[in-house]
Every structure is written in C-alpha cells, then in structure tokens.
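Removed from the display is one protein chain of the complex; every other protein chain stays in position.
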C-alpha cells in the first residue's frame, strides 16, 4: 500500500500548486451567495482557465479531450484546489460528473463529438432531470411521459432537484417511454436542449435558503429522437451507469472542502469566547471554545472522521482503477459515513458558535470580512442533502445489508 | 401537578428513613457477589424484617396482607431504600413483582391463601419459567409441553433466564397445553413446586460473570392440575397480566440505585487522576477525571437522563393509579430510554475509570474497601439485560410505532 | 404526588391550541420576520388568554397559577411555533403590566460575560426582536436592568438563522435603570430557562407528529414509508425523546413552584432545604430539562426532515423552521453544555458510599 506521492505525482502536485497560486488571484473574488448569474459567469471563467491550462477533464480519456491522467493525479488536483480555496465544479457539476461520463460510456459518436468538447470548455452547462416529486428514493417510479411523434419524443411531466436548472443548456432527462412495461423497463435517457419550448424552470428554495436547485415543468416538450442515449426503454441501465460515476467519488471535492472547514472551525474556536456561565465554578471566567475539552475533542473527532473518509476515497479510487468502478461496500459506506460526519461537524459547529449561531451569513463584527458563522450552519443543513439525496441513508443501509452482507431483501 | 410530599407522605418518608437508619446496621454486611446461598439468606432476613415492620407488599392490597399504601408511599419507600443502600428485592423479585400480583389478579382463593402470605414473609421464593432458548422476543413460540394425565400435567421441555432458579421454591411456568391451537391460544400458566422430581436447574453464567439466572430442564415433571392459574389454554392472557406488572415500574428500584451510582461515579471522578497525556499541551499535567469538561458534562447528562426517568416513573405511576396500568407509551418509553441511559452511564464510566477499568471486582488499592471499578462495569454490561430482556429495544420501538403512533404493523 | 396533567391543564392547553390554530397558524406566522409584519392583534389575543400572566397575581391581571401551568402553555406555543419574544413577555410581566397584557413588547438578554466575544473582547450583545421591543431588560449577577430599546444602537443580523427571530448585534447596551436585584435575576434565569425548555419540548413533540403524519401517507416502493421498520423506529425514538423531554420540563417547573422563593444555587454537595429527593432541586431539574429538551427538539426535527426526504429539504415545508427555532432556543438563558455542567455540580456524594 502506498499513499505518498510518487515522483511524477509530486511533480504534478507542484505544478498544480504553482498554477493555482498564479491563476486564482486572476480569477477574482467569489460572487455573493445567491447571485446566480454571477456564479455562472465565475464558474465558466474558471472552467475555461482550467481547459486552457490542460486541467479540464483530468480523469477523462484523452481520446475525448480529457487529460487522461491517473486517479492519483485527479485526487491531487482536487486536494490542491480545496486547500487553495479554488472554485469547485459549480455549474459544471452535472456535465462533468454525470452527463459527460455517461455520454463517453453510452452515447453515439455524433453525440460525443458535439457535447464533450463543449462540456470541457465550460461552454455548455447541464442539469439533471431525474427526480420527481413522487419519485424520490424510488426513482424508478417516475411518471414523466415521452410519447413518440414522428422523429420526436413529446415529453410532459415535472421534475425536481434540477440542479443548476437556471443556468443549463442541456438536461439529462429520464422519461417513461413505455408505460406498460415493468417499472424499470420502460424508461429512456434523453438529452433535452433547455431552449426547447414548453420548459418552465422555477427556482427551488431549500432549507439552506437560495439554492442551485429548480423545479422543472415540462409541457409537450419536443425532443428529437436522435437525442436518445442508449436504446429506447433501456434508460434505467444508462441511469445506473450515470450513478456509478456519482457514487463514491462525486463528493470528493466536497469532502476536501469540509476538511478545510474543520480547520476554519478550529481557528474560530481559538478566538471565540465561550460559555455563558452566569453561575457555577466557571462564572465570570473567560475562555475560548477551544479551551473547552469537550468541544476541542469533538473537533478532533470530526477531523478524524473526515480524514478516514479521505483514506476511504483513496481506497475506493484504487479499487475502481482495478476495473468495475467503486464497489457498493465502498460507495455506500462512504456516503453513509460522510453524511454522519457532516451532521457531526454541524453539531460541533453549533457548540463552537453558540450565541453567534444566529445567521446564515457572516456576522458584521468589527472590521473586515466578518465572523463566518453562516457557512458552518449551511454546511450543517447541507448534511441533509447528503443523507437524503442520491439514495437516503436508509437506502444505503439496505444496499449494504442486502448486497454486501447478504441479508434477506425487503419484503 | 404535584411532586412535593404531602403531609402524610412526608410523615411516611421520615418514618421509613428512621426505620432504615435503625435496622440496616442490624442486617449486617452484604454478602460477596456470587455467594448465592448467603445472598438468599440475606434477602430472606431482610424481607422478614420488612414484613415485621409492616413494609412487605407496600402496594399490595391490605386484603392480601399488603400495606395497601399509596403509589406515592411505594415510591418514597423505594427512594429512601436506594439512598440508604438497603437491599433490593433480590431473590424475592419474581414473587413480589410477578407471581404475587398475578395470583392476586387471577388465582383462586385457595391459591392466594396458601402462597401470598409466604411470599410476603419471604418464606417462599419464586422463579420465572417463561423464556426458552428458541422463544426469546417471540415468547409465544414456546414449546415446553404439558400433557394432561389424570389430575396432573406432565411437563417436558427447557427454560432459560430462570432468575433465582437456584433458590426457588416455586416457579411461574408457561407451558403449551394445546399444540394444535394457534400460537397464542394453547398456553397455560402453572405454579410448579421446585421440589418436584424431573427438574434440573443449572446455573447460567452471563457476560457479567456469575448470575442469578439458570437454565431449567424439565423431564416429565408432574404438576397438579389444581396448580393451574386462570383457565387452561388461557395462559397467554395471564402472562400478559404478569407483564403488565413488570412493564413500567419493576425497574424503579434499579433506576434509583443507578442514580446513586452516578453520584458514586462523580465522587470517584473527583479523586481519580486522569489522562495519559505523554505528549501535547497536557503532557505532565495532573488533573482528575472531574477536571475534564467532557467527562464531567457527560456525567451531568447521564444524571439528567436518569432524573428524567424518575420523573417519567412518577408520571407512569400517576397514570396507572388512574386505572388501566401503565400505558404502553409510558412503559415502552421508560424501558427504551432507561436502557440507553444505562448504556450511556457505562460508556462514561469507562472514560472515568480509564486505565483502572480492568476488573469486574474492586481493585485492591491501598487500605480499605478498594476502588469500586467492577460494579460500574457490571452495570455497563447489565445495560444489555435491559435492552434485551423482557422485550428488546427493537420490540419496544415496534410497540411504540404501532400502538402509539399508529404506523402499519410489521408484515 | 399527582404528576400528570389534570383536566384544567388539558383544557388550558386546548384553549391556547385553538387560538393558535385560529390566529397564529404557521402558514401565516412564518412570515412575521420583523416588527412591520408582526400581527400585534393576534399577539394581544394570546396575551388575553393569560399566556404571559399565568403566574401573576390576580391584582395584576394574572391567573395565579404556577410555572408548571405556564410550562404547559409554553409547550403548546412551542408546538405551534409561535414567534415573538414569548419568554421575555412572561418574565417582564413581573414588572410591566402592558407587556403581560400584550400591549407592549420587551426583550430580555443576559449580559455577555467578560471575554466571551470574538477575540475575547467581551460582547457583542446579541439581542432578539429589538425592533419590536419597547424596552431591553438586561440580566446579570447584580440584578435586572431596563433600557429603552431606542437607546440601543444595534446592527441587524443579515439572513437570520430563524427567520422569525430577527437578531441585532450591539457593541454595548446602556446601563439603564435597575429594576430588580440578584434574586429577581436568578429567578428570571431559572424561569426563563424552563419556559424556553417548554418551547423546545413542544417543538420536539410537533415534529414527530408532522413526520408521523407524513410517513402514513407518503408512498415509496409501493407502500407507505411508515411501514418500513427503519422509519418506524426513527419515529418511535423521536416520540420517546419528546415524551421524556416533556416530563422533564414538567418536573422542573413543578420543582420551581414547590421551591417558591427559596431557590439555592444548586452547587456543591447537593441541595438541602428539607427535601429528601435531590431531583426536587429546581436548579438541577431545570438544567436537566434543558439538556433533554434541547436534544429532543434538534434531533426530532432532524429526524422529521430525514423522514420527509426531499420534501424536508425544501424551504416550503415547515420542518426546518422547527429545527432553526430549536437551535436558537437551545442557548436561551443557559446552554445544554452549561446545563449538563450544572447537573454534574449538583450531584452529592451518595449517603452509603464509604468515606
């Protein structure tokens, strides 16, 4: 087993670090949270800079315009980006991690040639059209209908959790093309251009406040049959291919960012006074949250949990490189434990921030940037996105119990 | 809502406290753990002292030899006993809390007249013959057979978790009298004299070490038909009556003892040095477990949990006094939360005792009684008796979900 | 001993619940994000039931009941997620009848201990509902101090965590006028803490109800999700936490009533004023109630969000508002961490323990 950088890894790390140090300042300041047009422009600018520097699609095959780099290099790139505070994929999430890899695996040459370069250059933005209000964990019960009419599908229905719907040029859309086939059998995977008439995208507010999610209502939207990916009624299998890219590694950058947030929380704890202690032996004593054994130790526990998730990522990536992708034991174990670690992080953050845990923004204290309380609370709330989205924690436990431990299936 | 002692309650408390202060020293020292004959004699001596003082069967009706006191007085008696370190029911547990109340509710006058005075005087000791190796949570699947032969039942089978089997004169025994009836329909409740031929009682060692439990093997044991309580094949209902006495209040004395053990743990924490801290900012510093914010606070949390269980007991007892016994919401909630609180207690105890958590006995340190580490660890292990015995925590959650919250029954 | 709600208590709760349903439904009150949107008439109606004057003498328009009864009312207010300076109103009613009657508003803050702010500089003050309040009452070790709200220079907190608990930061609060001594201050801290815990316990109860109702109708995989054992057990655990929290709050309020004005400080070797039972110590009982109620409220809201799945993650669904309120209330008048410490310090050496 090796974790240390090989010589070429070390070279790559050095190169990436230098490039980030040089180019991040050029990118300019991050737009305010909730300013979606600015966010889109910012993410696209960064993606173009990455592309020009050869860092777009680091783990995509060279044949499709990617860097064709090793899994190690991909992880190094992510780690260095997080440590430097570089942007994450943002509006490119679906295109880079979902649609792109799915097209590489399943699309026609024409589809690939058209879409993949645009995704890599940050020119076309994708959104996801999988979930529906009535089809959450039970995704296969989706009801959005696509009826064949000549060389088009006519699509009617509604979708939810359409991430970056406001910004998207294309949608990876799951539709029911055969209502009479079995639940999993009559589904197809379509590329839907978002400028087609009949699409109504409405922003979706989440418990975190403004969000990148939308609801999408489809009223007789005409999608060309040539936009089918894979075969008609074979969309469930294609979607499983899509998910195989999501499970296990799509949360890596997020994990790495969370690891730096624990560092930030520790730093805050060292400066924030703590405890009301109007009575008792502590009354009137001044101390920081960091001085509190329980809080400090709990920060250490959360860091240990996240460090282990980072180690698990390395194991998952090693296994995936051996072929067959991330095994369910690794993918579900990651998602389950990561969501618990983030919930735990959030609980500790509430204790550290204590009386200042009162805003989803920064607190206007003194000069400068303010006290960054909001993003720790938003991260706490975001834990639900992990424990609910892409298969709830309950579903992950079923997967582990049934597929890995061999216990009886749900009746 | 009232919690404070009424005038008569206060008088009773004073009287009990004075009596305990006078009589406990007369009783003599508690026998060593695992010395069962001495334990039996000790418990019987105490029960006789209680009887002579009018404190046997405090909540039993006067008509059956009890004190016929109020629920308040019963709780006061238990609280004062625990605070003074007086013995709990010990070998009389089944007779006093299970068999006796069941006989009062269901037995014939002859059965009552014979057994109840003996139970109250501590002359006859009872054991429980309900559980079987194959019938744990699913008690109704029990297989011990009783075949009618003239005016006797001939009983063959095996039982487990026969508490105080080594000491018992009688057994409350559940047997299957009709193998063809439905699972719950063919069961009967018998009084089995333990000196009947064919009974083989073997001590059962538990994870706590020596225990009051036994396995019991029955080989054509002849039990007179007149020892049937309730009607033949109606034993499941009678057993439910038995359990209605167990659920909710049988753990009260144990709870009260646990509350004093938290006090003991806090006292230990104040004197025990803590932390290895060979490196880091704490290296070489001397401090007690109590100085550790996390440990001290966790002791406080456990105390708060147990205090709440004591409050819940008062609510349950108040409701039971209104008729209908302890409701499932109260009984299952108590058992579930109490078992979690004891598990929590045990985990804190491991942290307090740290390097000294190495024995199920007291540690021979210095002069005197030694460091009482073992009983805190035994209490930790005992938590499993609560979370597994008399309906596992999983069963309690089913009861709450189905009977109280009205969620669908298990399929 | 009779430790359960009697008919009067149940009727009281029903009356308040009915009013909340009619005048303070959550669909409406979730929009009361500032003084301008706050419905003073509905608040007055609530005050008209005596919600804030339960413990006041009749002469002051009160009901002459105990803190235990006030706690029952506040459990309902917590379950209905009523916004506004509820606990402050119940405390300040001691001094200002207009506040008890719902004709004026007040806010109560505890003085931040020296060195408690960022960079250990002391402060800033965190003041809820400053726009609504006529007066700010400051509680510290010396007593209770009143300052006109208009005299406080506050900066509004952007994007408040709990949308209907707007907050202000202030570097300082003018000294104001002393309106009570250390005894009143101590009394307010205890009563304020137990009433905030009552709100938390009610909060914990309601999120289980909402999640249970949702689990009974939401279908996935061809059955209602409430039929899955995992969901059943999550809800059973949440129900139990709420029950236990309510019992703990009731016991704490009763202990405070029973103790009357003779409240010790609960420190050191236990509470000793003639009670036999150490859990009758109101300082210990109130601290313990906070530990359990804060835990129950935040964990139950989390459970409810999880059970609601994607719906629980939307702003539209109300569950998150319960969680956010719970996060604010956990630190009201004490914190669960400080409270656990208080319980620990209340533990005496057991009588039977060898010296």
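All chains are identified by letter, namely A, B and C, in their written order; residue positions are counted from 1 within each chain.
What we mean here is this: contacts are C-beta pairs under 8 Å (C-beta built on N, C-alpha and C of every residue); 3 or more make two chains touch, one makes a residue touch a chain.
Model, not experiment: these values are computed from the prediction.
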| item | value |
| --- | --- |
| Contacts of the hidden chain among displayed chains | A, B, C |
| Absent-chain contact - pick from B:223, B:294 or B:308 | B:294 |
| Sole contact to the chain not displayed, among A:112, A:237, A:287 or A:315 | A:315 |
| Which of B:87, B:122, B:330 or B:374 contacts the chain that the document leaves out | B:374 |
| Residue, one of A:27, A:41 or A:84, that touches the chain absent here | A:84 |
| Sole residue of B:59, B:305 or B:361 that reaches the chain not shown, by the stated touch rule | B:361 |
| Residues belonging to chain C that touch the chain removed from view | 228-230, 233 |
| Interface with the unshown chain - residue positions in chain A | 1-6, 9, 13, 17, 71-72, 75-76, 79-80, 83-85, 260-264, 266-267, 293, 296-301, 303-305, 307-312, 314-315, 317-319, 322, 329-330, 332-333, 336-337, 368-369, 394, 396-398, 400-402, 404-408, 410-411 |
| Residues in chain B touching the chain absent from view | 131, 136-138, 141, 160-161, 204-207, 209, 271-288, 292, 294-295, 343, 350-351, 354-366, 371, 374, 377, 381, 384-385, 387-389, 392-394, 397, 410 |
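Keep this in mind: only the chains that are shown with their structure count from here on.
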| item | value |
| --- | --- |
| Chain occupying the middle, per Cα centroid | C |
| Longest centre-to-centre distance from chain B, chain (CA-based) | A |
| Chain centre separation in whole Å, for chain B relative to chain A (CA means) | 52 |
| Residues of chain B touching at least two other chains | 293, 297-298, 411 |
| Junction residues of chain C, two or more chains touched | 231, 337, 341-342, 345 |
